[in-house]
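In what follows, a single structure is set out as structure tokens and then discussed.
A single protein chain has been omitted from the complex, and every remaining protein chain is retained in its original position.
Letters A and B mark the chains as written, and numbering starts fresh at 1 in each.
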Amino acid sequence: MDAVPRPAPGAAIRTGVWLGIAAIAMSFAAYTSALLVRQGGAPDWRHLRLPPLLFGNTVVLLASSATLELGRRGFGRRAPAEGRRWLRITLGLGLLFVAGQVAAWRELAAQGVYLATNPASSFFYVLTGLHALHLLGGITALGYALSRVRGPVLLPPPALDGAALYWHFMDALWLYLLGLLVLRL
Amino acid sequence: MSDTAPPPVVRRHALQGRVRPPHPAAPPGFLRRHVFSLDHKVIGRQYLDLALVAVLTGMVLSWLMRFHLAYPEAALPGLGALAPNRAPNGVMTPELYLSLMTMHGTIMVFFVLTTAPFAGFGNFVLPLQVGAEDMAFPRFNMMSFWVTLAAFLVLVAAFFVPEGPPLSGWTAYAPLSAIGKDAGPGQGLGQTLWVCSIALFCVAQLLGSLNFIATTLDCRTRGMSLMRLPQSTWAWFITSVIALIAFSVLLPACILLLLDRVAGTSFFVPGGLVVSDRLQPHTGGSPLLWQHLFWFFGHPEVYIAILPGFGIVSHILPAFARKPLLGPRVVIGCMVAIGFLSYTVWGHHMFLSGMNPVSATLFSVPTLIITIPATIVTLLWIGTLYGSRLRLTTAALFCLGFVSVFVTGGMSGFFLAQPSIDTYLHGTYFVVGHFHFVMGVAAMFGIFAGVYFWFPKMYGRMLDERLGKLHFVLTLVGVYCIFMPMHYLGLAGNVRRYSAFTDDYMKGSLPLHRFITIAALFTGAVQLVFLANLIRSRLRGAKAPDNPWEATTLEWATSSPPPADNFGGHPPVVARGPNEYGVPGPTGDFVMQAAPELGEV
Partner (left out) sequence: MGKLFAVLVALITLVSTGIFVARIWWPPPDISTLGIGIDRQLTETMVAAGVLFVAAQLTLAVFAWRYGGRSAAHPIRVFPGGAAPMVGFAVVLVGLEIAVLTLIGTRVWSRIFLTPPAPNALAIDVQAEQFAYCFRYPGPDGKLGAVHPELMDEGSGNFFGLDPANDTAARDDIISATLEVPVGRPILLTLHAKDVGHSFYVPDLRLQQDFVPGLTIPLHFTATRATKREIVCTQLCGLGHYNMRAYLEVLPPDRFAQWLKEQSPE
């Protein structure tokens, strides 16, 4: 009755990632409410024509989540070489997504739409920029996890689980932001 | 559990999850051990040292302000040399007064009332109390402190830029804070530094609170169920949850404000503003949006400052009353309720801000409802004293003082929570008196109680009790002399944030302002007794035993100060709650949480 078992190794990492997700979700909720207030309160809002490239980037990011799962399954099936290969592909797709976002910003800038052009563009750059920044954090974490699975690995380390959880959250966050930008609430 | 060999220590490391052998020795090298240390005990002391520097800075600023308010035309020797263009001939200009006020508020709220009771004590004590070797993520923990220090340095740097620190107050209302130097001296680079500092601070506290939550949930030792956690750990845990949400909202607000300032966006600045005869190049922003985002953080921040005090008092009081805390679960429930409600009341700072007046009544109700859990906890503290054998150590006295000033501050809150009364009292010294009692003085008393209580564990030496009691008595009288009269000023309609009272009806308040100033100088000087005690005891204090207060919790089940891994490789096994006072035990009228036959070292 008094023996509360100590949690399994990695529990703290999972908890930590979930808390990080909660904090990031809360901050984007704050941006969202700022967007709704700002859009509702003023006549100077001009909706943006989103660069079509964003949809291509979305496909890349979704694919990266799939390859990440393939990689984790590789470790589960005791095929670490395969797992590492898929993780590297995932990292590549993540970087490709960020590069694609940069290209989308440049496309908008070429049309004369900058951060301060109007409130819609301000929010566009802030939301996409911060998402990319958070994804770079995910790329770092995944890179770190990849470095921890060198050599023969029996079980994927908790760091990989944590990084994967964060990565999928970045996907979900991107879909949410894209929805917010497309739906023009 | 078996009574054979103690269980092996499992050390979980940030992002790593490997099982590691225990490391009883501290890492080699002065830098790794004392400066860039991963040890939560070192980091906790670093936070407290930072808070000490910050509180002394903030106090000196308040002295300067108080002196100017009481003697607006008098020159302060030396001030003219320090800030020649902002204090010609040593007489403070209005803009210098507002800069000092802004910096006083910011330093006190963020770098004292958040860092000391929450980050400082939480870091030192929480892992010990849950029986962990360290925080869940020691690297994040270290990063959290260094980012906090960087935030402090960025803020203080505002003193040294040409136009000085910002003058828009710790709430930095837009558009005053958003339109740059047209709005006044200090609103240029000084205000930008302020925003950057607060954004950094948010990042640091997010890392810190994430760590606290994960440590409480996942690093508890065997037998330490949630209901056996000491009250103080519960308070830090709840505070962390509040902080995680609050700073997640302040950070975006700061980023948007920074963009308005440096990138020409218009989140908070509407169009058509003419400042210093210049039409501002913004359109359509919402000043109220800043206020909503700020107070959505700002009100919970009050509880980030005060809830650790709740925990500290609930933890310390039973140890000196020599009897269990009355209704320990009720206290936890009330703290959870306060944490929850703290997110529903931010609008009571904005009754008269121009938001929809209907929402004022909606924000007023939860604000008043918060007084119910707060009243319950206060009554439970007082009820704990009933029938006790109260040992009046300095720590116990500061707990009693905490109850007294918290009651006082709570009562004035009752006025301000009602929109109809706030219509008269808003923006007056009544508000200043209120929040200084409930957030400033009460939280400070919690910090003092914590220092007198845990100092032996931190440094292995006892603080001088005679100096401590002198410090307590003079401080108690002093704070009442400073902050009680502010309520009278507010009732008479005396407006806050004024550098001088030139208005006819406010001139009559000058004698009372002089009284407050003298009390403030006196109370500040009394803190030198505390400072002397800290320094003297750290060097030459009596050696502290492991458990000087005959307390029950795990931090007292290890040496003073604890070894690098807290329990010397033998994590305690917990058999009971923290409330076993006034019962026959093996070494006195208490039984420690770690049963001696299982937790022996």
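Going forward, contacts are C-beta pairs under 8 Å (C-beta built on N, C-alpha and C of every residue); 3 or more make two chains touch, one makes a residue touch a chain.
A quick note: this is a predicted structure, and the numbers were derived from the prediction, not measured.
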item	value
Chains in view that touch the one left out, judged over the entire complex	B
Candidate in contact with the missing chain, chosen from B:V35, B:I372 or B:A542	B:I372
Selected from B:H299, B:K323 or B:K457 as touching the chain missing from the view	B:K323
Among B:N85, B:S225, B:T361 or B:T587, the residue in touch with the chain that has been omitted	B:T361
Options B:T408, B:T517 or B:N579, residue touching the unrepresented chain	B:T408
Absent chain, residues of chain B that touch it	93-95, 98, 167-169, 173, 175-176, 179, 183-185, 269-277, 279, 284-288, 321-323, 326-327, 330, 352-354, 357-358, 360-361, 364-365, 368-369, 371-373, 375-376, 378-380, 382-392, 397, 400-401, 403-404, 407-408, 411-412, 414-415, 418-421, 423-424, 426-428, 469, 473, 476-477, 480, 484, 487-489, 491-493, 495-506, 509, 512, 582, 589
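Keep in mind that, in the parts below, only the chains that are shown with their structure count from here on.
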item	value
Interchain centroid distance [CA atoms averaged], chain A/chain B, Å	34
Contact footprint of chain B on chain A as seen in their complex	2-7, 9-13, 15-16, 19-20, 22-24, 26-27, 30-31, 33-34, 37-38, 41-45, 115-116, 119, 122, 126, 130, 141, 144-145, 148, 157-159, 162
Touch list for chain B against partner chain A, complex	1, 10, 12, 14-19, 136-137, 206, 210-211, 213-215, 217-225, 244-245, 247-249, 251-253, 255-256, 259, 263-267, 270-271, 283-286, 289, 292-293, 296, 574-576
